[in-house]
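Only one protein chain is missing; all other protein chains are in place.
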Amino acid sequence: MRKPTAVAAGALALTLLATSCGGAGEVEESAGADLNVSVGVTDDTVTIGTHQPLTGPASAGYLAISQGASAMFDYINDQGGVHGRRIEYLVKDDVYDPTKTVEVTQELVEGEEIFAMLGGLGTPTHSKVVDYLSEKGVPDLFPSSGALMWNDPEQYPLTYGYQVDYTKEAKILAKYVAENFPDAKVAYYYQNDDVGSDSIAGLDQYLADRVVADAGYESTAPEAVGGQISSFKEAGADLVVCACIPAFAALGILNAVGQGYQAQWVITSIGSDTPTLRALLKEYAEDDGLPVDQLLDGIITSGYLPQVNMVDDPWTRFFTEVHDKYGEGELTNTRIYGMVQAVMFAKALKAAGENPTRQSLLDAVESMEWNGPGLVPFASTAEDRGGHAGVLVQQYRAGDGEGVMEQLQEPMVTDRDGGEIVPADFDRLGPDEYDFHD
Amino acid sequence: MASSLRRDDPPATAAAPARPAAPRRRALPVLARHLAAAALALAAIAALTFLVGPLEHLRIARVGYLLLAVAGLQILVGASGQVSLGHGAFMFVGAYTTALTVLHAPAVPLAGVMVLAVAAGCLAGVLVGAATARLHGPYLAGATLALAVGLPALALYFSDLLGGSNGLRFALRGTPPELSGLLTDNQWKALVVWLTVLTALVVLATLSRGRLGRRMRAVRDDESAAAMAGIPVGRTRVTAFVVSAGCASLAGACEAYLLGTATPSSFSLALSLSLLAALVLGGLGSLWGALWGALALVYLEAAGRELADLLGLGSSVADNLPPVFFGVMLVVIVTAWPTGVHGALRRLGGLSARQRTPNPPSDPPSITTTGA
């Protein structure tokens, strides 16, 4: 490192200094974008977009969401669209890598000129584009993530949450467990990120003094779940609360069976997609002479959307019909998750009027009385954008063929903190009365 | 693997970003020539940003910082013969240094942030370089591979400070108010990234033309011979690691500056491997190769996505087309052009240049010869 290097390094410092006089992190507030525009709306189409993991490790769990939404938009378009316009739903692959999320979101906003972003997936990913979307004036509806930051009208005026808040959900579930399993020794099994920490914040409100073991998992280290389960077994836990995605719920259940460990499994909604769990476990377990339904029988879960095995629900019947005609693969709750996003977006778009602008879409969302398809009230007002506001508690019962979901507790709503848990009060409309396409 | 990196063509210089063989310019000092070339390049890129749409600004900036990371790897692999599969880890260091500085000391100017990132990267380079100084070929590759996979786990372990798997998010100053009518934020950031990158490249090019470069090539070609000629082999190898890590770290800082994020999942093994792929694809032994490699990383992927849209295929085919396209292109290019894009271009250029200059400029003679 002799003289020329020193000179060059000095030049680097000086030139950079000249280009940025102030601190790099000192940012001024920018003025809001004009929302009275109809970017992405033509006479016969409305273009919207989303970022989803279509390849890479995360795609295995989440690919089905955008597939579900695509199938629903195909159905809506075949019914004549919304106000005579087809909905073009563009799905861009971000591989669950935030640097790619930023890139594909800019492509969607500036290249494809989307009208709105619908259901951008993932906390690490979507959190990196919310600022950008609000700066560009792009409505950011129903991100596919239960993080708290989507419910922050001050900071992100264009963002409206969708998924039930992990803390509220865990709190309702914890109260149910505390009342119905008063003697249970509890283990927490959770994903090591905000899914885990937010869920524990709710669980601890009712279960803190019953916890005998807790262990997180990294979604990047699939080979290492046996250790967590054996620690639960060692601690003598007889009830495992699992705040985890379906693949890790499945791994946990299998490891428990493998180790001869019997416990009551309680799984929060993100991991309780029983059709997916069935598919994940089926061939592995049945090779060993274990019918998959026997593994899943008795699992307690929480939920806020209609589910595949709620065979009497009008929305489930409707989703099954749409899926049979437009979908691929087997209908799962993950696909329904995407279908519900699509239905709700279409309803908001319809309410935004014949000539929608971004502002009128947002106004429609804010003033909407959501009567379904979710099983609980949905918050998208000026003050509260928490999305689905509560959960019901249910139990999987093995039957002939597909099992059924038995409701243990009606839909309840609550807040994140010490507030009461009260029954949800709302009317739910069926798909026929729900005004979401022409 | 070290010795087998020797190549049959004359040892290529890690050339400055422009090296036409005009006799008058050879009189200028090396550094001045490099600076002039960098200034020209920056002007050209600035002009380019006005010609293309807003979407390209982000990609141009990405090419910039990937170029720097690959160039750093070039110094390590091409010049000193050490193979690292873990340079994404140094980008991780740079990105998190930037994130922490911006979040906890927002008053530090951008230049200061960049300098800190380089310092942190060099420090990491010293540690890794010293820990791996005795390793060769695949052993070094294996250890650095573990580094690429292991280091981002720090963000999970220190999740209070480093944000866990969701990473850190921060806002950075965009276009200065005086220029806000003229340049968009992305355009401005692309220019700042390229200014940083070009400045670092000038340093790199100057270094590799100097004593350090000669020593590194000597060590690459034959370690024992270099040692006998009095070159401190161990120190040279570590120095190469440090320079290279500093570059990668600065590249990571540029990425963080551009995107306002630092997330562990961005610094995956795939990133480290694609940096090495870009290096070989572009061509070992020249900084130009780093440019072709960085261009390939950004634009082959984009081309794959556009191809998928264009063909209107079934969803699982279309989803997977971009990685397949990139993989196939890798296979085709390394098979068809063993010396990378730069080698292929040089052969093309060489045919015409040989007719004009009988003695093409070559390196100062190094102490080794290329012999088996």
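As written, the chain order gives the labels A and B, with residue 1 at the start of each chain.
Going forward, a contact is a pair of C-beta atoms (placed from the backbone, for glycine too) under 8 Å apart; a residue touches a chain by one contact, two chains touch by 3 or more.
Heads up, the rule we're going with is that contacts and distances are computed from a predicted model.
Entry comment: the absent subunit's protein name, as recorded by UniProt, is "Branched-chain amino acid ABC transporter permease", drawn from "Chemotaxis protein CheC", "Bifunctional protein PyrR", "Branched-chain amino acid ABC transporter permease" or "Na/Pi symporter". Of the candidate positions B:A36, B:A105, B:L123 or B:A225, contact with the hidden chain is made by B:A225.
When the missing chain is restored to the complex, the residue among B:A105, B:V126 or B:A153 that touches it is B:A153. Touching the missing chain, out of A:G111, A:P153, A:G226 or A:P431, is residue A:G226. Summary of contacts with the chain left out: across A:L254, A:I267 or A:A389, the touching residue is A:L254. For the chain missing from the display, the contacting residue among B:L40, B:L179, B:L310 or B:V331 is B:V331, taking the whole complex into account.
Of the residues in subunit A, those that touch the hidden partner chain are 54-57, 59-61, 63-64, 192, 215-218, 220-224, 226-228, 230-231, 233-234, 247, 250-251, 254, 257-260, 279-289, 329. In the full complex, subunit B touches the hidden chain at residues 1, 4-5, 7, 77, 83, 131-132, 134-136, 138-139, 141-143, 145-147, 149-154, 156-157, 224-225, 228, 269, 273, 276-277, 280-281, 284, 316-317, 319-324, 326-331, 334-335, 338.
The rule we apply is simple: only the chains that are shown with their structure count from here on.
Our note on geometry: subunit A versus subunit B, Cα centroid distance of 37 Å, whole angstroms.
Interface residues of subunit B, counted against subunit A in their complex, comprise 29-31, 34-35, 53-55, 58-59, 62, 101-103, 105-115, 156, 159, 164-167, 169-173, 176, 186, 192, 195-196, 199-200, 202-203, 206-207, 210-212, 255, 257, 259-261, 263, 265-266, 268, 305, 315, 319-320, 322-323. Residues 1-2, 4-5, 7-9, 11-17, 19-27, 54-55, 59, 63, 67, 70, 92-93, 96-99, 102-103, 106-107, 110-111, 123-124, 127-128, 131, 147, 192-194, 218-219, 328 of subunit A are the ones touching subunit B in the complex.
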